[in-house]
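This report refers to the structure that appears directly beneath it.
The complex appears here minus one protein chain, its other protein chains still in place.
== chain A ==
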Amino acid sequence: MRDFLESAVIGFNSFVIIYFLALNSLYLVIVLIAARAQRRAQRMSSETALEDLFANPLTPGVSVLVPAYNEEPSIVSSVHSILDLRYPQLEVVIVDDGSTDGTFDVLQQEFELQASTRVAAGVVETVGTVNSVHISRDGQIVVIRKENARRRGDALNVALEYSRYPLVCMIDADSVLEKDALMHVVRPFVDDPERVAASGGAIRPINGCPTERGMILEKRLPKAWAPRIQVVEYLRSFLLGRVGWSAFNGLMIISGAFGLFRRDLVQQIGGMTADSLAEDADLVNGLHYRLRKEKQDYRIVFVPHPVCWTEVPENLKILSRQRRRWSHGLLEVLWRFRAMIANPRYGRMGMLVLPYYLVFELLTPIVEILGLICLPMGLAFGILNWQAAVLYALVAIGYGILLSVVAIAVDDVSYKTYRRWKDLGILLVAAFLENFGFRQLHAFWRLRGLWSGIRGSNAAWGEMPRVGFKDTSGAATN
């Protein structure tokens, strides 16, 4: 019996090590592909192209869709940030999804909204009843008040129904955008109009950055370690990871915080899946599914410029809720699009991207938690000695840190977002600290999310309490 237990524990620990070596090596390859793509893009970047985009009267208009549920602290700032964008033709369609706070009141007061009416496209199904429509004097801002259907996807579908321009930009109500954000994400559409179906922008945590009227004055790191660690995570996964996947048209997720889509294509797939917890990933995969099925030549592009800043959870309770929702959402998406997995008909998406997300994203918390259980078990039963246990842990953790350091290095060389020396030091320390406590908690949260997904429990999109931005103008942003 002991022999069996011994070989089981050693065998599983070896499996865990191989699994994490494979996971981190794959990610390292993706990050290196991203670095190469980024270097090339930087060497052939052109300010003139952006100027031309702005000056051209034929540049396509963009409807910015903002679903808002209890966003009173940040909604005005966000709308100002959208209106201040440098873009020739845009409208903002905000859906107040049954907020119970003063979200609508602050909007009405700030933008002098008046009751109006608007014809819906009548293409996409929606759930929550629309109560009223309000517009600003210049017609650039449209606010739709509707009953809460407990789904962000439904709020976005309503916004889609009432939008008018050929491109729709979906953003979170607490997002703060760079001045040229829209120009950067629209550019792929005008440079390759036949093929580009969607483009996503790079998202960065805003915590710690002083802002004024929805504009970032200085890019700084957050004060607390939990959001600092999330900055490293965002660099590794949401920036370089996505640049890497995008390089071979394998982008599975465009963050709901900032993504641009062709309106007609979103309508063709029936809009967002209203009851999905990961409506952003669901939409992107819906596009992949349809366009690959129809054998169309298309591209879904990621724009690595830092274009969108969003508040990340500062307290662990909220972070835990967010990560559980992500994990649950990923399971939903993979289940919904299971027909694509390992199906050569769907090309790289079917044969590489979705299997990767299944094996190395969805199942990682199971392997990680089992590994965390097996290691002390092995020690307790004397199957593993301390030296071996420490070495196992060092290799697994060390490779993870190395990956984060590569991401920090690529970011510093390519984007130079954080100028202060202190920030570079903090990021390196955060890359180290992430592996002691945060990562294990993260695995646990994801496992819980996975479990709730398997049980099919009902989770809704709800408010994420905001700490608020540091607005130096003195305006109340929280």
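Assume contacts are C-beta pairs under 8 Å (C-beta built on N, C-alpha and C of every residue); 3 or more make two chains touch, one makes a residue touch a chain; residues count from 1.
Everything below uses one rule, namely that contacts and distances are computed from a predicted model.
In the listed set "Branched-chain amino acid ABC transporter permease", "Na(+)/H(+) antiporter subunit F", "Glycolate oxidase iron-sulfur subunit" or "HEAT repeat domain-containing protein", the entry agreeing with the UniProt name of the missing subunit chain is "HEAT repeat domain-containing protein". Remark: the omitted chain is touched by one listed residue; of A:L217, A:L394 or A:I454 this is A:L394. Among A:R36, A:H80 or A:R118, only A:R118 touches the chain left out of the display.
One chain of the complex is left out; on chain A, the residues touching it are 14, 17, 43-44, 46, 48-49, 52-53, 55-59, 114-122, 135, 137-139, 190-194, 387-388, 391-392, 394-395, 398-399, 401-402, 405-406, 408-409, 412-413, 416, 421, 424, 428.
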